[in-house]
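The other protein chains are all here in position, but one chain of the complex has been omitted.
Coming up: chain A.
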Amino acid sequence: MDHRPQAWGRPRDDVYGAYDASYLNNSGPRTVTQSPVVTGTSVIAIKYKDGVVMAADNLASYGSLARFTDVKRLRTFLDTTVIGFGGDVSDMQFLDRHLKELATDESYEVEPTLDDEDDEESSSSKPGHLNAANLFKYLQKLMYQRRNSFDPLWNQILVAGLDSESKPFLASVDLRGTSFTSPSLATGFGAALAQPIMRKYAGTEEDAAKLTREQAVEVVKECMKVLFYRDARSLDRYSIAVVNKDGIELEEDQQLEKQSWAFAERIKGYGTQTV
C-alpha cells in the first residue's frame, strides 16, 4: 500500500495503472470564450415621444436547438432603465448580477433632504444618478475593457430609458465595445429584418418624437411577428417593456397574436418540395 500523500484519494496505481498526468497540465495558451453557447436572438427597440419600447422573445437556443423557452431577456435597472440582451445567456446572467450590485451601490447614496428643496425632479434626471445614459456609458466601457483583455462578454445589448435631460434614450453596445445610438435599434437577425420596418416609422429623431406609445407598441409587435416568421431561432412568446418618466411597464410571457402563415405557401425551395 502506498501511504504517500500524493497517492491519497487516487485509484491505486498497482490496480489501475499510473494516472496520466497530461490531463492535468494543459499545455498551450489559456483560452476564454471562443463562441457563445446558449444564445438569445434579436432584441428590438424603438423610441416614441415620451420613452422607449423594447421587446425580445423568450427563447434561449443551444445551437439550433430551442433549448429554453421561458428565458426573460429584458432586464430592468432601478425602475428607470430597461436592458435587452442578445447573445450568450450566461454572460447575460453575469451582467444581470453585476447590475444588481450596481443598484445596491446606488441605494447607499443618500441625497440630503434640504427643507427649502421643493422642485420635484424625476429620479432619472437627478445629477449623479445612474440614469439610462450613464448606465449605458458604463456598460460600453465594461464591454470594451473585456474585449481588450481578450475575454469578451458575448452579448449585444440595448439600453433604453431616459437621459440626463429626461429625453428618451436608446443605445446599443456589442461584444467588441462598438456602440451607437439611433431612434430604433435591433440586434441579431432583427438588424436585418426588423430595423427596415421600424425605420419606416421612426427614421429620424423627429419622426420618433411624433410616434405615440400605442403606435410604437404596435410597430414592435409587428416586428416580433416578422421575426418569428423568418428567424428560425425565434419563438412566439416574448417580453415587451415600455419605459418612460413614470417608470417601466414590463410584460413577460406575451403571445404573438394574429399570425398568418399564408405567405408560407409561396415559399419554394425548401423541404420536400421538388419544384
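Heads up, the rule we're going with is that contacts are C-beta pairs under 8 Å (C-beta built on N, C-alpha and C of every residue); 3 or more make two chains touch, one makes a residue touch a chain; residues count from 1.
Everything below uses one rule, namely that contacts and distances are computed from a predicted model.
For the chain not present in this complex, what protein name does its UniProt entry give, out of "Large ribosomal subunit protein uL3m", "Proteasome subunit alpha type-7", "Acyl-CoA N-acyltransferase" or "serine C-palmitoyltransferase"?
Answer from the UniProt record of the missing subunit chain: "Proteasome subunit alpha type-7".
Based on the whole complex, identify which of A:Trp8, A:Tyr23, A:Tyr108 or A:Phe180 touches the chain you can't see.
Result: among the candidates, A:Tyr108 touches the missing chain.
Any idea which of A:Lys100, A:Lys200 or A:Arg230 touches the chain not displayed?
Final answer for the missing-chain contact: A:Lys100.
Identify the residues of chain A touching the omitted chain, counting contacts across the whole complex.
60, 68, 70-73, 89, 92-94, 96-97, 100-101, 103-104, 106-108, 110, 112-115
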